[in-house]
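Yeah, one chain of the complex is gone here, protein chain that is, but the others are all in their spots.
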Amino acid sequence: MAEALLEVRGLTVRYGAAVALADVSLQVARGEMVALVGPNGAGKTTLLNAISGVIRPAAGRIQLSGRVTQVPEGRQLFADMSVEDNLRIGAWSVRQRDPAAVYELLPRLRELRGRIAGTLSGGEQQMVAVGRALMSTPDLLAIDELSLGLAPLVVDSLAQYLRSLNRERATAILLVEQNVRLALELCPRAYVLEAGQIVLSGSAEELASSAAVQAAYLGGAPEPVPVASGGEDAEA
Amino acid sequence: MTTVLRSRFLRPSSVLIAGVALASLLLPPLLDSGKQTVFVLFTLYVVVTVGLSLLMGLAGQISLGQAAFYALGAYTAGLLAKHGLPQLLALAAAPVGSAVVATLIGVPVLRLRGHYLAFATLAFQLIVLTILAEARGITGGDIGLGGIPPLLPVLNQGQDSELDLNSPLVYCYVGWLVAALVIVLTRNLVRSRPGRGLRALATSEIGAAASGVAVGADKLKVFTISAAYAGLAGGVYAFFLEYLSPGSFPILLSIQFIVMATLGGLGEVWGAVLGAAVIVLLVQVLQAAASQPGLPRQAPAILSYAAYGGVMVLVMLFLPAGLLPTLRQRLSRGRG
Partner (left out) sequence: MSALLQYLISGIATGCAFALVATGFVTIHRVTGVVNFAQGGFAILAGYVTFSALRAGLPHGVSELLAVLLATAAGGVVGVISIGRRGTPLLASLIITIGLGFLFYAVEVAIWGDQPLQFEGVPGVFSLAGLTLQRQYLLIVAGAVVSFAALLLFFNRTYLGKIFTACASNAYAARLAGINVTRVGIAAFAVGGLLGGLAGVLLLPLRSLTFDSDVDLAVNGFAAAIFGGLQRPGAALVGGLVIGVAEALVAGYSHASYQKGVSLVLIVGILVWQASRRAQAD
């Protein structure tokens, strides 16, 4: 395995008496794209928040050899500020606060720079959220629910941006995603989190063809396709 | 989760309660009349503080004008009794008067999210004090309202000897009774179904709203109840002193109620009792300390401001649950 960028070992997080994460271990290599899937309330957001350092784990280790920035669920923009101000605030922890590099990757943001973030469409807002996170030049981009509430076409183009980001800048991506089909399509490797525990992990292909994942996330058992060709592809 | 919530309202053992009740019943005859007055005021503070503690602990709201409801109750009872209403009816009107006014304030203000009630009640108290001072024709203004008839009858025993039931000692027991009534009432309320909804409210406003608790309406109920308690205490106060003036209801008194409630433990019935007791004793000690010869004239003011301020800050920082829950935790840890 390539050099580990993020190494989570034995992570346990509690909210009061409730255990949100129990003994979770996970790895992301430099430049890798990894998906984290699982049902609502499994603890995916908690895991991202622990990795981002927003919440403190009760036990376990999170080792990061680089910078991680989270794109939170629901975008969480500074709604009453301009797009450019949103981007610049994303650069709080670094010296370089000029958004030129992000505009280069996401040219649409240059056109929107003067607009108030709260007035943008959902897809545009998600783009701002990704752009804002990129301002801190992260080695790992932790994205919480990329596609939530967005039209399929918009999601496709966002996915394209992530691919080129990953290819051109070697930014690793940890993608939490409800849309398992999309997640497994975009990321070569994935973890399945259920009730605070990692229950499955492996390559996207393995997971896509596993009966458990099929049943729980991909709409039932492997479909009795009339023309049974070698359709291993997870394409819908 | 339920155990956590329940333990917050867990009652001290009935033995302890019986002990406290008995001790407080036996205490007044042992005090001189000055200390009996302090005891009466203590019971009234308990009544006000139980209400305020409920408001702060269950509704998560703070009232800086609780002394105004106390004043309203006092003037309601005093004025009605002075103008001929039977004393007990006048006393019964006191909490009603305060509750009605609280509803009028609460309906708009509690609809707003955030801590608007704090300043609204502060403003309200300042308005009440101004009105009480300015409406000389009715309230006697700054000079005060005298001639309030005593609560209990003066019994004629034969020709010369009278038995006046209105001694400080008797008021000790009147206050005790009112406090006991309010404590029992509140404990039942807290344990009732609406009470449980209110507790949810204190934990999370959004959560409570999501689970179908009508947040605004319940906050209003608690606010009204707390005002009614203050009014009731004020009514007793009016008959006890037979004289009222705006100077008896300063902002500082409202602050004192907050200090008592936070010290004892917010949302805690017995915490309010404990908080009131500790602060009443503390004030006695401070007064004694400040009247030592050689100290500057401002010493009592400095000491009491420092004590109130210090208690509020220190309790919130280091004992946020308040005295009673902390003691209880220590005890149960010691046992277990």
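Per-chain numbering from 1; labels A and B assigned in written order.
In this text, a residue touches a chain if its C-beta (ideal position, glycine included) is under 8 Å from a C-beta of that chain, and two chains touch if they have at least 3 such contacts.
Since the model is a prediction, treat every value here as computed from it, not as a measurement.
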Of A:S93, A:S157 or A:S203, which one is in contact with the hidden chain? A:S93
Considering the whole complex, which of B:L41, B:L151, B:L274 or B:V311 touches the chain not shown? B:V311
Of B:L54, B:A74 or B:A120, which one is in contact with the hidden chain? B:A120
Which listed residue (B:V40, B:M56, B:L79 or B:L244) would be found touching the missing chain in the intact complex? B:M56
Suppose we count only contacts with the excluded chain; which residues of subunit B make the list? 56, 60, 62, 64, 105, 107-109, 111-112, 114-116, 118-120, 122-124, 126-127, 130, 134, 251, 255, 258, 262, 266, 298, 301-303, 305-306, 308-313, 316-317, 320
Going by the touch rule given at the top, which residues of subunit A touch the chain that is not shown? 52, 54, 69-70, 72, 76-81, 85, 88-90, 92-93, 97, 132, 136
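In the analysis below, only the chains that are shown with their structure count from here on.
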Subunit A and subunit B: spacing of chain centres that average the CA atoms, whole Å: 54
